[in-house]
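Missing here: one protein chain of the complex. Every other protein chain is in place.
Chain naming follows the written order as A and B, and within any one chain the residues start at number 1.
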Amino acid sequence: MAITAGIDAGAKNTKVVILREDVVVGRGTNPTGFALSEAVEKAFVLALEEAGITRDQVDRIVATGAGRKAVHLAQGNVTEVTADARGANRLMPSARTVIDVGAEEGRGISIDERGVLVDSAVNEKCAAGAGAFTEAMARALEIPLEDIGELSLQSTKSIDMNAQCTVFAESELVTLVHSNTATADIARSVHDAISSRITSMVRRVGLEPEVMLIGGVGYNVGFKKSLEEDLGMKVTVPEYPEYVTALGAAIIAKEQLGGA
Amino acid sequence: MRANYGYTDGSGEWYITIDTNKCDGCRACEEVCPEGCFAIEVDDYDDEVAMVTEDQRKKIKYSCGPCKPVGKEHVEPCHEACPHGAIEHSW
Partner (left out) sequence: MAGEDKPEYWRWPESRWTNPDLDWKAGDIITAGVDVGSVSSQAAIMVDGQLFAYSNMRTGSNSPDSAVNAMDWALKDTGMTLDDINYVVGTGYGRVNVPFSNRAITEIACHARGGNFMYGPTVRTILDMGGQDCKAIRCDGRGKVEEFLMNDKCAAGTGRGMEVFADLLSVPIQDVGEMSLDIDEEPNPVSSTCVVFAKTEATGLLREGWPKEKVLAAYCSAMAHRVVTLLERLGVEEDFAITGGIAKNRGVVKRLEDELGITTLEPRYDTQIAGAVGAALFAEALVKKQRKQAGG
């Protein structure tokens, strides 16, 4: 029985998925911080513990994510989009568009029925196009990141945010707070802003149903709602959205073993 | 005058350049753009020319995205519409 692992060395968090045949038996995560190897080791150990196995039982490890080339534990690596495509396809074979919004990058991916990548577009290197935007805005609003999604669902009116930069948006948001704008409405404007940027990126790769949203931002119900409105389409978020990329890498590791 | 509207941010360079020596203010771009990126206005030197609207200047990477599909041959509608070739994109 083949046991494989996928390690997603993201800019913010490192995630590990362990697969026994086609079943996920262990998951682990740790903040990447400034010491990647340490984070990889910790997340890997957590996943091994959950799987109840030792490290030499793992037949093959494939890394992905921004730090994939620096993961020395791995025997191979694949790009995030390839891993995303495979992971999303496993969870929902009908998915044709995959949107992966992580802390530092947003990706739009179109895939075929076998989980093969067709096209992809990315928002990168600008915090305004990724999860870091929402994080900074939650901080400026002085509310926990986990709460900003729920909060925005209570909004009664939409307001436009002018700033297209995280730094300038922080000041704009402070002005809104001072002018007594409801926090729920501000939270919604944050999600609308990031969603419109993600939507135009996704439209570049062609928008086909079904649409799956993965990455840590998948937990944000407020963002999901804004995204569904902008796309005019239902968006599905799988369980453990932040592990889909690591899952894809683990599946690819299994395929690379061949046979079995 | 070559007017570059847009920005350079962490992700790259995103500019629409309008050559006001070529532009005669015919409004073709204004009519064809699905995002309302253009307006015809009198500039500081009293010429009536096309400009990229104020609120679009900060988001053209996103606004023009759908006109620039990944992996497909394309000509932007504004380029096609301009009879004088006065409009360029930097990407």
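Just so we're on the same page, a residue touches a chain if its C-beta (ideal position, glycine included) is under 8 Å from a C-beta of that chain, and two chains touch if they have at least 3 such contacts.
Bear in mind the structure is a predicted one, so any value in this text is a computation, not a measurement.
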item: Chains shown that the absent chain touches, full complex; value: A, B
item: Selected from A:E80, A:E104 or A:D192 as touching the chain missing from the view; value: A:E104
item: Chain not shown: contacting residue from B:G10, B:G25 or B:P77; value: B:G10
item: Residue of A:A132, A:M161, A:M212 or A:V244 touching the missing chain in the full complex; value: A:A132
item: Touch list for chain A against the chain that is not drawn; value: 34, 104, 125-127, 132, 136, 164-168
item: Positions on chain B contacted by the hidden chain, ascending; value: 1-10, 13, 15, 43-45, 57-59, 90
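We take it that only the chains that are shown with their structure count from here on.
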item: Intercentroid distance (Cα basis), chain B paired with chain A, Å; value: 33
item: For the chain B and chain A complex, residues of the former touching the latter; value: 9-12, 55, 58-59, 62-63, 65-66, 68-71
item: Contact footprint of chain B on chain A as seen in their complex; value: 118-121, 123-129, 162-165, 196-197, 200-201, 203-206
